[in-house]
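Structure incoming, see below.
For this view, one protein chain was removed and the others were kept in their places.
Residue numbering begins at 1 within each chain, and the chains themselves are lettered A, B and C in the order written.
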Amino acid sequence: MRNLKFFEAIREATAISLRDDPSVYLVGLGVPDPKGIFGTTEGLQSEYGADRVFDMPISENAMTGVAIGSALVGMRPILTHQRVEFALLSMEQIVNQAAKWFHMTAGKKNIPLVIRMIIGRGWGQGAQHSQSLESWFAHIPGLKVVMPATPYDAKGLLISAVEDNNPVIFMEHRWLHNTFGEVPKRKYKVPLGKANIIKSGKDLTIVSHSYMSIEALKAAMIMKEHGIDSEVIDLRSLRPLDTKTIIKSVKKTKRLLVVDNGWTRFGVSAEIISSVTEKIFDELKCSPSRIGIEDVPLPSTRALAVHAYPTPSKIVKAAAKLLGLQIKLSKEQKKSDPLDQPDQNFTGPF
Amino acid sequence: MRNLKFFEAIREATAISLRDDPSVYLVGLGVPDPKGIFGTTEGLQSEYGADRVFDMPISENAMTGVAIGSALVGMRPILTHQRVEFALLSMEQIVNQAAKWFHMTAGKKNIPLVIRMIIGRGWGQGAQHSQSLESWFAHIPGLKVVMPATPYDAKGLLISAVEDNNPVIFMEHRWLHNTFGEVPKRKYKVPLGKANIIKSGKDLTIVSHSYMSIEALKAAMIMKEHGIDSEVIDLRSLRPLDTKTIIKSVKKTKRLLVVDNGWTRFGVSAEIISSVTEKIFDELKCSPSRIGIEDVPLPSTRALAVHAYPTPSKIVKAAAKLLGLQIKLSKEQKKSDPLDQPDQNFTGPF
Amino acid sequence: MDNKLIKDQFFQMLRIRKVELKISELYPEEEMRCPVHLSVGQEAVAVGVCSALQKKDIALSAHRSHAHYLAKGGDLKSMLAELYGKKTGCAEGKGGSMHLIDLEAGLIAAVPIVGSTIPIAVGSAWGNMMQDKSVTTAVFFGEGATETGVFHESLGFASLHNMPMIFVCENNLYSVYSSLEVRQSNKRNNIKIAEGHGIVSLKGEGNDVSSVYGVIKESISIIKKQKGPVYVEFDTYRWLEHCGPNDDDHLGYRKDKEVKKWKINCPIEKTKDYLLNNKLADEKEIQTVSLELDDEIEEAFEFAKTSPFLDKKHLYTSIYSD
Partner (left out) sequence: MDNKLIKDQFFQMLRIRKVELKISELYPEEEMRCPVHLSVGQEAVAVGVCSALQKKDIALSAHRSHAHYLAKGGDLKSMLAELYGKKTGCAEGKGGSMHLIDLEAGLIAAVPIVGSTIPIAVGSAWGNMMQDKSVTTAVFFGEGATETGVFHESLGFASLHNMPMIFVCENNLYSVYSSLEVRQSNKRNNIKIAEGHGIVSLKGEGNDVSSVYGVIKESISIIKKQKGPVYVEFDTYRWLEHCGPNDDDHLGYRKDKEVKKWKINCPIEKTKDYLLNNKLADEKEIQTVSLELDDEIEEAFEFAKTSPFLDKKHLYTSIYSD
């Protein structure tokens, strides 16, 4: 099978959507520029024309309204933000308008709209460029929220998102863009609202999403070397949330660790733990546990930033605690902990 | 002791703050108008002058920045929004700026700023005027989040909020404004970050906040008539969150019901349940449980809206389930369920 | 001036006025349980604009939407049923007064967050352009909305792409109880701001339906020629309270003299005088039609009142589209 990078998978899904449906268009700051949103939109304007792939003014709020308005008259926009923080300017349109229209009109008008938001991290980006606010969007009925962790899912989920008839928030972690993986050439869909068991196991369940699923998997591999067989679930969607898959897994393993991609307090992991506890409290051998970004604004300096994120070592430690074990990591195992760059080839800035 | 309405308590706290500290000022749409933000700001302009109490253009985003900027040079603004939804236009300033400044400047500059946001409900206000988004703000390190349920706390918490050196989100439920309660005339403070046990009991713990604390208390009274002795905790603050008080209570009662003032999914109740489960899982007799607003946009028509909210009856039912009991409510007990208006005297519109 | 047109405009304004006054009258029954922002006094803008548009053209409104909805051809029964929260309402009661919609009539949006339909209108114009449909989009908003950032962003994007749309500002001098002077510098000029964006801008007399109509006709021809948006501004006045059925003159936030001046300058009386003076209609004809309107309105209220509510289970329907 063919391997693609995550960013290429996004681009391919976008190209397919543009090719197959004339009502799809793509707009965002820098979409047609030489860097093409970290490569995800490169070449699309020359292929599909400036009337379907285009730049915009730094007017995030209005442009969200524009996307909504165009959807009302038959278009299917994809709107792109290079940082989730820029989307904060458009929360009114996203939450009051897009999320509510179908209901407010008693089903007379739906808003097919994909908003891509990129989550930053590392290389000193600091407090205003590395937040991860998925729990906000997941809190809002009327929105769907998708966060792929692999190139395969990135393509399949984006195609599903564009074909979905509702507003879909599609969040991409910057550190995933250059990861590799199998991606079929054909058009295929990964359904929204279905989690994926990316490693099966029996000793405990680790639930994660987005970039943290990669780290969770690394941790699971390390644990395996220590004789612990964990199951890793990549959520893929936060709304709808696939509690069924999670519950089924935890019923089997009896133990749950949630690795949050954002802050834990009032975050995604709180919801996962509550959903599981409410449903199968009696089957749990111990309390579910969570780790995530430390409860602080993210500092620029790498001297501090590197300590703010969950790492494979921290995940292993948390898992071991759940199992009542102590695991001593080898030097080699500790080495997989990420620093402030996604890989060694990266020389900044984003 | 003296009784005041909740809105009068807010006004009194504001007046005291204006009186005692010349750097405090009050701004918001309609602040000096004849209705004075549901009475909470009535008369303050004539008492403290148009240079300290004033109206503004419909520019929520800029005005939040203005408040922040003035705080940077020594002022202590109170900014008021008549609906939390209007504040969505200023999320960028609140979350990227206000919440981060103290950290981003390594403590060189703090932002003493109170943002009052009023939560709507009832009388057909519909999807864009009755959301309750406290879990969003509570998710953000750097913010404090306060939600009084009684006139006493409204006054004491607002005075604390204004004296606090950080950005404080102060959320008021519209249905509380006309409730009555004891309020001393003197200046007093209720500390931020301390929950309040508004009814002590031993059979189960009910945790709630804002208007839902009132409903939870009603439910507890009904349960009492059925021989169930519940403890009701009014959170008062969501950030900092007083997990200590909650844990202590649940340690005693072994059972937890959270009554959410907003949507439960990825909401406040998820955090409360997770915090408790993580800490004292082994002491729980059964799974913690939660109820809140149904997971839908809030419809205008009262035919549907009334079914979207937790009521005393629903709370009693949820509590009974936790205790493995069945409780049949009398007609009288059911009557306390609120409809689409805070009280019978209310004849709309808000 | 087109005689048939002006007569038609007159009766449309009269109809809107009667509907609004009836709402005002019946609201205290507490059956319309939602906020209502009545348009009494502002009928000429709604009718003048919409009578210049074609049916296929699109209009969007804000919180004060009744007049726009009716003038654009929105169904009266559906509107009233919506106010009563009924299943037969244009949004089955889920929307309420602040979310009127009639796709048939081209009134595609009305929402109460100030300024928010402005970019949505630009999107409607943009979407139609992208589909090569020759549709004009008009968006109504108050002068308060010109204070929102999104208004200015919208002017910018509409101008950048030369969109076929009309920004219609109804300046009624107030935002709730707040007068212009606490919100906008007296040196400010929105016409000049719009021109700064490269947008042709026009001003008409807001209480003169013919003036409004003329300005919009001119706008449409400008759009055709220059393929660009137009900004238009009309001064007018709201007679009743900002939100709710009553008048609120006792509150004293508006000068008696001002209120009186504007009430004398009634858009409906003005047109009536014109009709009578030019013998385009006589008192009797007006009386006859007026009674017909009363009947229509009575019937519509009856319809709304007797319509059923949605069933409880519909709390969970139309959340997501399949």
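In this text, a contact is a pair of C-beta atoms (placed from the backbone, for glycine too) under 8 Å apart; a residue touches a chain by one contact, two chains touch by 3 or more.
Just so it is clear, the structure is predicted and the values come from calculations on it, not from any experiment.
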Shown chains that the omitted chain touches within the full complex: A, B, C
Full-complex contact with the absent chain, from A:Y25, A:Y152, A:F170 or A:F350: A:F350
Per the touch definition above, residue among B:A15, B:A62 or B:M221 touching the missing chain: B:A62
Among A:R19, A:K35 or A:K202, the residue in touch with the chain that has been omitted: A:K35
Candidates C:G73, C:G198 or C:G214 - the one touching the absent chain: C:G198
Selected residue (touches chain absent from view) among B:S46, B:N165, B:S330 or B:T347: B:N165
Footprint left on subunit B by the chain that the document does not show: 23, 25, 51-52, 56-57, 59, 61-75, 92-93, 96-97, 102-110, 112, 141-142, 144, 165-166
Subunit A, residues in touch with the chain not shown (by the definition above): 29-30, 32-35, 54-59, 61-62, 85-86, 89, 123-129, 294, 296-297, 299-304, 307-308, 340-341, 347-350
Where the missing chain touches subunit C, by residue: 147-153, 156, 159-160, 162, 183-199
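Here is the rule we go by: only the chains that are shown with their structure count from here on.
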Chain whose mean Cα position lies farthest from subunit C: A
Separation of mean Cα positions, subunit C and subunit B [Å, integer]: 36
Gap in Å, rounded to a whole number, between the CA centres of subunit C and subunit A: 42
Subunit C residues counted as touching two or more neighbouring chains: 91-95, 99, 111, 113, 149-150, 319
Residues of subunit A engaged with two or more neighbouring chains: 61, 92, 96, 103-104, 141-142
